[in-house]
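Every protein chain except one is present and positioned as in the full complex.
Up next, chain A:
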């Protein structure tokens, strides 16, 4: 169970923080360009943060008590592969889900 104090701290803190990031230039700093090196790094925040978060979840799933699970590895590969080829989010999610169900049956 998620602690209620933590939950609300995160919801309100994240809401405030995200709004500040969005308002920062439009509302406060105004029409001054960001330094080149900074925008260059900011371009890669999402594409670095998401894989960093997902890698341990795929390699050591909580549901198997941290044991590497072939069905989940395959499902992750299928999601990423179909996503890369089709660029279609829904197709990619479905491929991952089907592979997970089929893989769990096969290896299970």
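FYI, a residue touches a chain if its C-beta (ideal position, glycine included) is under 8 Å from a C-beta of that chain, and two chains touch if they have at least 3 such contacts; residues count from 1.
The rule we apply is simple: contacts and distances are computed from a predicted model.
**Student:** If you had to name the missing chain as UniProt does, which of "Biotin synthase", "AzlC family ABC transporter permease", "Gluconate 2-dehydrogenase alpha chain" or "NAD(P)/FAD-dependent oxidoreductase" would it be?
**Tutor:** "AzlC family ABC transporter permease"
**Student:** If the hidden chain were put back, which residues of chain A would touch it?
**Tutor:** Touch with the absent chain occurs at residues 1-3, 5-7, 9-15, 17-19, 21-27, 29-31, 33-34, 37, 39-63, 72, 75-76, 79-80, 82-84, 87, 89-90, 92-93, 96-97, 100-101, 104.
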